[in-house]
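Every protein chain of the complex appears in place save one, which is left out.
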Amino acid sequence: MVAPQQQKLRIAGPVAITGNRLGDGAVVWRTSSGDWSKAMSDAAVVTTSDAALALLHEAEADGVRAVAAYVAHVDLDAGGRAQPLNLRERIRTQGPTIMLPGEG
Amino acid sequence: MSLVKGGKRIEDSFILIEDDAVLPDDGAILVSAARLEADWSTLSSRVYPVGVVWPNNRPVDELAPYLSALSLVALVFPIFRDGRAYTQAHHLRERHGYSGELRATGNVLRDQFLFMDRAGFDAFEITKEGDVDAFIDALKRYTVFYQPTGDGRTTVLRQRLSARRAG
Partner (left out) sequence: MYIYDEYDRTFLLQRGAEFRDQVERRLAGALTEDEFKLLRLMNGVYLQLHAYMLRIAIPYGTLSSDQLRMLAHVARRYDRNYGHFTTRQNIQYHWIKLEEIPDAMADLATVGIHGIQTSGNCIRNVTTDQWAGAVPGEVDDPRVWAEIIRQWSTLHPEFSFLPRKFKIAVSAADEDRAAVLIHDIGLRLSRDKAGHLVFRVMVGGGLGRTPFIGKIIREDLPSEHLLSYLEAIVRVYNAEGRRDNIYKARIKILVHEIGAEEFARRVDTEWQAIKDGYLKLDDTAVDDIRARFRYPAFEQLQDAPFELAAALMNPAFARWHENSVARHKIPGHAIVTISLKPVGGTPGDATSEQMEAIADLADKFAFGEIRVGHEQNLCLPHVRQRDLPELWRALDAIGVATPNINLITDIISCPGLDYCSLANARSIPLAQELTERFADIERAKKVGRLHVNISGCINACGHHHIGHIGILGVDKNGKEFYQLTLGGKADEHAALGQLLGPAVPYDDVINVIERVVDAYLELRESEDEVFVETVKRLGIAPFKERAYVAG
């Protein structure tokens, strides 16, 4: 995670806004209609710093539905939908890489 | 902004004077630390009450020479998680025996009222209106206190010992 000012400099490729739902902490993605979705594929994807910051500010202004919003670099699937680019986002969307106790 | 003292909303009788403004002839005034030090000779002979806004990055030992002439010390919480003013309050009350009004200013929230009260503050400048109404409840939230401070509340240990003696 980087501060918004640095994010502006760092943006290279598609990004989306993500955070955690206030009530239960679940990972959510900001959609183009201004909602939050648990499905990463619903995320609004933008490619410029200005657009990303605008989305981020919007998301941050919504302080009750989701918190800890930040700009995440994402990959795109064949249909142009966001999917995880790095390990951190893969873990956030798909869960720990280890088996949880009592599983398996 | 509301001022709460003695558990009640009160009118603020002090007027904040900017550093470059002329001192009014009468009425209670609140000045900065710099003004206090620069204009001490005038301020010390003033008939009307004088208060100071003391910053949280200067030890209150430096305020000690002026204390006997002050009616109000306002300490500052620039953000609520900057807790330096609690130690300043402790020093003013316990090291310097200051008994005038000690006002909490800045980012003052209901979740800190009890801490502030226990540290020696007796007046609170409150920005959230809802917090004003919650003031009394916030101070009554706890009846159990583990550590002694200068506030005179009985600690758990002393409560327990006296209950045992009585029982």
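The chains carry the letters A and B, assigned in the order they are written, with residues numbered from 1 in each.
By our rule, a residue touches a chain if its C-beta (ideal position, glycine included) is under 8 Å from a C-beta of that chain, and two chains touch if they have at least 3 such contacts.
Since the structure is predicted, the reported quantities are computational estimates derived from the model, not experimental observations.
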{"item": "Contact footprint on chain A, counting only the chain that is left out", "value": "1, 20, 22-27, 63-64, 67-68, 86-88, 91-92, 95-98, 100-102"}
{"item": "Residues of chain B in contact with the chain not shown", "value": "59, 80-84, 86-90, 94-95, 109, 111-112, 114-119, 130, 141-150, 156-157, 159-161"}
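Operating definition for what follows: only the chains that are shown with their structure count from here on.
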{"item": "Distance from chain B to chain A - Cα centre to Cα centre, in angstrom", "value": "44"}
